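Removed from the display is one protein chain of the complex; every other protein chain stays in position.
Chain IDs A, B and C follow the sequence of writing; residue 1 opens each chain.
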Amino acid sequence: MVIVLKDNTPSQKVNELISSLEKKNVTANLVKGVHSTIIGLIGDTVHIDTEAILANDCVEKVQRVQEPYKNANRKFHPDDTVLDICGRKLGGNKLQVIAGPCSVESERQLLETAIACKKAGATMLRGGAFKPRTSPYSFQGLRKEGIELLLKAKKETGLPIVTEIMSLAHLYMFSDVDVIQVGARNMQNFELLKALGRCDKPILLKRGLSSTLEELLMSAEYIMSEGNTKVMLCERGIRTFEPMTRNTLDVSAVPLLKHKSHLPVVVDPSHATGIVKLVEPMSLAAVAAGCDALEIEVHCDPENALSDGSQQLTPDAFSKVMNKIKALAGFVGRPVDDGE
Amino acid sequence: MVIVLKDNTPSQKVNELISSLEKKNVTANLVKGVHSTIIGLIGDTVHIDTEAILANDCVEKVQRVQEPYKNANRKFHPDDTVLDICGRKLGGNKLQVIAGPCSVESERQLLETAIACKKAGATMLRGGAFKPRTSPYSFQGLRKEGIELLLKAKKETGLPIVTEIMSLAHLYMFSDVDVIQVGARNMQNFELLKALGRCDKPILLKRGLSSTLEELLMSAEYIMSEGNTKVMLCERGIRTFEPMTRNTLDVSAVPLLKHKSHLPVVVDPSHATGIVKLVEPMSLAAVAAGCDALEIEVHCDPENALSDGSQQLTPDAFSKVMNKIKALAGFVGRPVDDGE
Amino acid sequence: MVIVLKDNTPSQKVNELISSLEKKNVTANLVKGVHSTIIGLIGDTVHIDTEAILANDCVEKVQRVQEPYKNANRKFHPDDTVLDICGRKLGGNKLQVIAGPCSVESERQLLETAIACKKAGATMLRGGAFKPRTSPYSFQGLRKEGIELLLKAKKETGLPIVTEIMSLAHLYMFSDVDVIQVGARNMQNFELLKALGRCDKPILLKRGLSSTLEELLMSAEYIMSEGNTKVMLCERGIRTFEPMTRNTLDVSAVPLLKHKSHLPVVVDPSHATGIVKLVEPMSLAAVAAGCDALEIEVHCDPENALSDGSQQLTPDAFSKVMNKIKALAGFVGRPVDDGE
Partner (left out) sequence: MVIVLKDNTPSQKVNELISSLEKKNVTANLVKGVHSTIIGLIGDTVHIDTEAILANDCVEKVQRVQEPYKNANRKFHPDDTVLDICGRKLGGNKLQVIAGPCSVESERQLLETAIACKKAGATMLRGGAFKPRTSPYSFQGLRKEGIELLLKAKKETGLPIVTEIMSLAHLYMFSDVDVIQVGARNMQNFELLKALGRCDKPILLKRGLSSTLEELLMSAEYIMSEGNTKVMLCERGIRTFEPMTRNTLDVSAVPLLKHKSHLPVVVDPSHATGIVKLVEPMSLAAVAAGCDALEIEVHCDPENALSDGSQQLTPDAFSKVMNKIKALAGFVGRPVDDGE
């Protein structure tokens, strides 16, 4: 950690600051210059609060040098984390494709979609039972019933299921769910993250709408610091000034997250773009950039979907996209998992 | 609502769309041009999902004309909402100043700060018992004990108390709190909003880090649609590319929110800037722009604060800022409430 | 174009507005509803100024339905534009790779880099003679001498040259340059764009730092409306809140621009990320998403480069990246141009 002092700070003030810092189990090195004085803090600074130092009258700037996360940091865990989800390996040498409807709407809709997804080559099933909608007047999801239908679809197809949690008050309903998803709007719902850190289930953590990658990693750290290390990170598009797409898929997040962390990286091209015809090119871009899994929305009848209709593929369209994904994934040496 | 159709949509498809729309209790007017065809939807469109219409193969764009919120909309409630908080009127012709520490840290710290705030002219007391921190290794708040200390400080000073909730699982602890604050990171924690909509307490709802004003109003709508209409909106800075300040205070949010909604508007210059020396100019700017209340962080010893030290004023500094605020508020005809 | 009127506009005002609009060679259709009145404008609205309409007292909103660009619009020019640059086809079924140093620094540096680029398979040579630097104290480029060195390197290697213009006062020096580049900071230097529209040379137009794709297309329109239709569009990263990369490469710009326009699309992964190790994954992502060309920075000695050292590949590293690009480009059916 680097602390830049204000010009003309009296040396007594500097010494006081240094001795207060050294009480926190770090070593402070003073670098004195003509125009500026710098203190270099050496040791384990993860627990030191930069804001508290900044409150000191003689401090101009505080800059962290080391990453503030440990459990999620590749430096301390060089090997890739590989999650086992009902026998499917996520983060290993196979690509996983999570597909399914935005919302679970009915038994018929879910089963028809799930069967089509499986046939096209999807390796897991997604579906929203609890739906975070901007408007209280929009469809809010089937909730408990939605989860029951997902479990039925799992029984029918054998696909593991991924579904979103919106409140820790609902956690008891997720005991048979295979992967619990945390949506972008809850990425910094810290009480929820802590509760999930005390479960023994894989968590798919989505990047917030305008979060940095470090903030995403700090949210993963919240879960991991409570004991649950089964976390996957999901890039799902960030808010930018471009109005043609709902969000802008930050493809560079894939190699950056793989570099900074050992956790697997999932890409969601459906939410990232909000446009059906961009799902194929953005899925291919994500695979070329090295993602571990894709999450794609598919609906048996998008025109009558109760949410996000414009970004859900028909089963036919999904099947065509899957053929392209399979070919490219094979070419880059990460074939789509075929369950063998 | 305006629906723009794709070129060359066959008229049969257009007719199908129109009849499916008219089932939703609206009237569809067709405007046919050389290059484009438009459907104008007339009636109550708040319950219509734009995404669902967009999923239709022949639709190019859907644009809402009416605001998607009703309870928060000034059009339907022309008079200003005035909240009564232990006898203090927020939203009326007096300015309220909510002051206090970022976090409640100890009885001594809270009482010393609270007494100083009152002396300087603050009209309500703030203090965080539950703290949303980016890092799990930072101070997380005194939680239940923090609320108890706030109630003690209220007894001591007579100031109504404002404190933040982070999870609906904690709601039972807030029964004696005067104003429940929802932080920026929870602005779209919809399950929490719904639960707060079923309380009978004033809610101070903060704008999300990169939320639009319409999204803020939709979150207010979540609370109000469940029955609780005691909502105040808080501008606390939005994320921009400017690194000199923590966030950028959107002062224009004040007149815009007052224009679009009847709800009172609070401005938090402390979080918006993160810089002590900007609290005064930005408070004055907010008052000049017409806000109903300010929320300012004050700490009896900022250099040793457990959170956000760099943005908290000392009691002395706060007292000087208050003198300026009082003078300007008086000049613009919205004097600071003196409890008379 | 859709014009939404304010509630309770008297019909006389509406009629006046309609007759003033119809003077502009468009037809106005009135759609009257309970809560809102809409005018649908049909005809060629490219020349109509939305701001002027908005100034009208009775107008609440104006929304464009048709794109405001014509020459750059695929609707009116369905076939892909293929540019011929010294015999190399950009926009056709081969991928072009433009490589070379950020700045031209010396004859030795440029020739050594150019020869290495050619050997690795680059198909055009880039190099900055005029350098837009944030600080007046940074290296500003060799200017005229830089262009002369580029022409020498062209003679030596046979590679067509691409270099940036910063002012129309320098245009006379660019007569032997093969492609004139307009940098992100000049994307809305409209006087420069008009001057380039009167040349007969291919223009590589970079997207502004926080420009929308429509603004990029409008800047292309500025060039094309003056007669020069040889324009290629370049995605080079946009400003976002992510600090790990210099900018965020908007890969989705590739399929969107190809969909909206017939102009070729170039991607610059070097400026987009500012990080050497991201050039490979982002180049592959761009190829997978369908770009027509890549622009990559290469320097024979990046540690001693006079500008942007941290994002330039060594010749060795470039050669490895090129092998991956060649393989993927071949796989997706757009092989790198080998000059045959």
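Descriptive notes on the structure:
Assume a contact is a pair of C-beta atoms (placed from the backbone, for glycine too) under 8 Å apart; a residue touches a chain by one contact, two chains touch by 3 or more.
Because the structure is predicted, anything quoted here is derived from the model rather than measured.
For the chain that is not shown, the touched chains among those present are A, B, C, taking the whole complex.
Interface note: of C:Gly92, C:Pro132 or C:Pro335, the residue touching the hidden chain in the full complex is C:Pro132. Interface note for the absent chain: among C:Leu83, C:Val104, C:Leu142 or C:Ala305, the touching residue is C:Ala305. Among the residues C:Leu111, C:Leu151, C:Leu168 or C:Ala327, only C:Leu168 touches the chain that is left out of the figure. Of the residues in subunit C, those that touch the hidden partner chain are 46-47, 49, 51-57, 68, 130, 132-139, 166-170, 185-186, 188-192, 194, 209-210, 215, 218, 221-222, 225-226, 239, 302-312. Residues of subunit B that touch the chain left out of view are 210-214, 238, 240-245, 248-256, 259-260, 272-273, 277-278, 281-282, 284-290, 328, 331-332. If you put the missing chain back, the residues of subunit A touching it would be 2, 4, 7, 27, 29, 31-36, 38, 40, 42-43, 61, 63, 65-66, 75, 210, 239, 241.
Simple rule for what comes next: only the chains that are shown with their structure count from here on.
Using mean Cα coordinates as chain centres, the one most removed from subunit B is C. Think of the whole protein's Cα atoms as having one middle point; the chain whose own Cα middle lies nearest to it is A.
One finds 40 Å separating the Cα centroids of subunit B and subunit C.
Work out the mean CA point of subunit A and of subunit C, and you get 31 Å between them. Touching of two or more other chains is recorded for residues 210 of subunit A.
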